[in-house]
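Sharing a structure here in structure tokens format.
What you see is the complex with one protein chain gone and the rest in place.
Letters A and B mark the chains in the order given here, with residues in each chain numbered from 1 onward.
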Amino acid sequence: MANEITLTIDGKQVTVPAGTLIVDAARELGIDIPVFCYHPKMEPVGMCRMCLVEVGRPMVDRATNQPVMEADGTPKLQFGPKMETACTTPVSAGMVVIGMSDKVKAARNDVLEFLLTSHPLDCPICDKGGECPLQNLTMGFGKGSSRFEFEDKQHNQKHVPLGELIYLDRERCIQCGRCVRFQKDLADDPVIGFYQRGRNLVIDTSSEPGFDSIFSGNTTDICPVGALTTADFRFGARPWELKSAASLCNHCAVGCNLTYNTRREAKSDGNVVIKRAMPRQNEAVNEIWLCDKGRFGYHFAESHQRLEKPLIRKDGELVESTWDEALDMAAKELRAYGFRFVSLASGRLSNEDLYEIKQLTENLHGQACLYSPMAGGDLTPLIGYADPQGLSRVGKGTVIVVAASNLHQEAPIWWMQVRAAVKRGAKLIVVNARSTRLDKFASAVVRYRFGREAEAVLSLVPAAETSGESGKIIAAAENLVVLYGSDGIGLEGSRQVAAASAELLRASNLLGKPGSGLLPVWQRANDQGAWDTGFTPVDDLAKVVSEADGVLIAGADPAGDHPAYAAALKKAKFIIVQEQFLTKTAQLADIVFPVQSMLERDGSYTNGTRRVQRFMPVVEKLPGTRPDYLVTAQVRQKVVHSNLEFISAAQVFMVLAAHLPDYQNLTYATLMETVPQHPILGRSDVYYGGTSFENRQGLGVQLGTAANRRDKYSLPAAPSTQNQLPDLEHAEELMAVPVAELLDTGTITQKSVLLGKRTSTPFALMHPKTAQQKGLAAGDKAKISLAGVTYQAVVRVDESVPTLHVLLPRSLGIPLDKPVLVKVIQ
Amino acid sequence: MNQTATKYAREIEDLFAKYPADRKQSAVMPLLHLIQRDFGFINKQAVRDVAEIVGITPTEVASVVGFYTLYHDTPQGKYRFQICNDLPCALRGADQFLAELCKSLGIQPGETTPDGMITVEAVMCLAACDKAPMFQVQGPQGITYHENQTVEGALQLTKELAGKEVKA
Partner (left out) sequence: MANGVYEMMRGLWQTFRSAWTKPVTIQYPEVKRQVSKRYRGRHALKRYANGLEKCIGCSLCAAACPADAIFVEASEQTDENRYSPGERYASTYEINYLRCIFCGLCEDACPTEAIVLEDNYELSFETRESAIYTKDMLLDAVSAPNQPTPRKVKPGSFNRSVPEMKDPVD
């Protein structure tokens, strides 16, 4: 092929695409060219000079423009007088690279000596010690001892907290700028930067709060020295003492692959505890990145408020009981009330749990409800975005539409990937009622008033009269990805947006291409799995619950989220709750089964792109608890006298795979298959990609869609373009709409002390005019009265927010699951 | 509120007129000059204000302040005597000049006289190697070069500056 180039590195030939850098080409051959500043996910800068190699190119006769040949007929090579940086030099045909000569070794030795002139050599107490590129490369290429006296070295501050999450050791910094470039180029949060210059150069932050970025943890992975370390892992353990367990992040629909490092320690009463979460490379999901919520939000597993014994209600009080008694009671009551049975589960549960609950619900002829304000999970098996490479390779020719989603807060890693896709040439259209952080990368921005989401999405259909510029962009698209979220909408709004997005995709005539499809930004990790196993959200959950005889709630706390649900649950005759904590919902239950967190057991999640991925047990299970699927299976066994054959997650998954057509042929073994990924990262040579882990525990399996298989399917009719919300012009009240906030106070995040310091305060985001109208200004405390209860929120203003609306965060104490009218006063 | 924006509203408008509308960040350096001219240094609040005005992060503005040696982030004397003591100047006695000047003023290099008028500091090359010992004076009026200096001459200059101050 014309765009493939063959070159020789250290005597071995390799063929790589044109434009590949020498350092990456060498990597393909398994030849290590050490680097500090270069990172395969970022633009090269050639700052550290560690990668100097000798480069020879075929000599060309200037007069004839013909290659000069040696006597034996081989091309004559011309080596430059100086060495070249392998990280900035692209390969060229016939190039010969010498990556390991005495000259190269001497250069590396010198570079290392310069880097170490003021490096403190406190490796024994450094958190990076043991997985430190500088340490490793010094062992490989450096001098045995330093020529610099300690007193002659430059001494800088050793312990600089850059915000609550990241600590900086300025002495250890080698000024490679990886962190600065990551924050600027990939995270778009240039909140850390160089300060001063030359020998005095330090990394500094001036943001408020310090290092104000939700991607900050990644800088500690890619820092080639121990300059940036997390506050979470500070002096937690030495890296070689840690055990690894592959897991998944359960905070959002991206489904980031991560590896938990655990250790049994005296500090934690001799228990095995998680010491840190590290990304595990999966180019189709999270590449090698994690957001701070995923990285630091695992502390829920350590909470001491966990339930350890089943609780049953006796004389109106919840008392501790035994498993046998509680299971018997559950079965007896369910047999008595079994005719109007409702199960309510959320995407916090794994596929296995959800499948078992669904089976029980079917046995009892009940209704399986999904606790989610988002619709469209029935469309994804038909027209979902199912590119096996995920969003990480999207580029030129693709148009990405992000509708009704504040992606930065709803799914940070997807936000980063969408932004990277735009950099690679993809076109972005943002459809949102207010400005979001994606707007500045968008080719077109479509604004609407809340309630008219579907209309706005439909206006993009190229044939539509109103489509305009964005319609033209879509008409020229080779691939179309439509992401929709839940920014400012409830279930009904979500249903409209989903249908409108499906209509947009259908009208684009791009369905059936693997790079096109619908991608819902679910709120929970396994919402898609819940849809696939047969759960659907219901419009009036309170009504459904209050009319039920028996209710099974798992992985959800409706009573804690909304007083209306609490009231409804009080009306239900009999409630079983499967929970880790004594939540408000659990307090209303008749039976509470203590279950294990995902960190104590195995299972599988289906992420937003419908990639089924597996997680393994990380820590020891809390005595007395059982996994959700087992609890449900045991209840079911007693209710319908089914066989309890399926007692391990793997067995449940086998049955699930046999019954769900899309999951056919899937087993835990297939989920654990891996293929070589590029760039090659995460091995012991941490200098190249950082300390992310190599993925040896499974990349998961991407499910196909009906459209891609060319099956027959039918989509819902295009939604009406009518305003879904009442006219506000003359109302006294404001329309409150719920929006997502990444660092909220959900059941899981609030247990993390570190993240707690970064948790948002409840806010009320309004148009300045609306605020003025209500006598409020930015920073004021507003009282928001909602269904007779008053909540406090700090006023924020944004001119892009439609007037007469107020945006309130979900899961920050204000119960809001759909747009409602509220009174806002001073 | 952004006091810098209010205070320099007219200057900011003039500055922005010089640059394309989508390249507002080009005005960072002239803006910092404005602030430093009036205050002698650029404090954290000013950094935040400038960042808001030009639409970049405070960290990026701070990087600019840190990179250029003529911007200062700490309050020092009103006039900064910046003496070059790089190698060629040192060969012509710059180090000795620096030491003697400091001794005469009763301060250490990098320190400020008690009246807050003069700061003496050693700096990198000022491109006048052949005329060393030399220094530049950075003050509210701008930067002036003083070449082929003697300690007496420099002290005379400090007196002149102090006299000017009294008159003003």
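One rule holds in what follows: a residue touches a chain if its C-beta (ideal position, glycine included) is under 8 Å from a C-beta of that chain, and two chains touch if they have at least 3 such contacts.
What you see is a predicted model, and the numbers here were worked out from it, not measured in a lab.
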Which displayed chains the hidden chain touches across the whole complex: A
Selected from A:76, A:238 or A:340 as touching the chain missing from the view: A:238
Touch with the omitted chain, as defined above, among A:57, A:158 or A:823: A:158
Chain not shown: contacting residue from A:125, A:336 or A:669: A:125
Options A:62, A:267, A:304 or A:641, residue touching the unrepresented chain: A:267
Interface residues of subunit A (partner: the chain not displayed): 121-122, 124-125, 129, 150, 155, 158-159, 234-235, 237-238, 240-241, 265-267
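Here is the rule we go by: only the chains that are shown with their structure count from here on.
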Whole-Å gap separating subunit A and subunit B, where each centre is the average of the chain's CA atoms: 47
Sites on subunit B touched by subunit A in the complex: 44, 47-48, 51, 56-63, 66-67, 69
Residue ranges of subunit A touching subunit B (in the complex, touch as defined): 189-197, 204-208
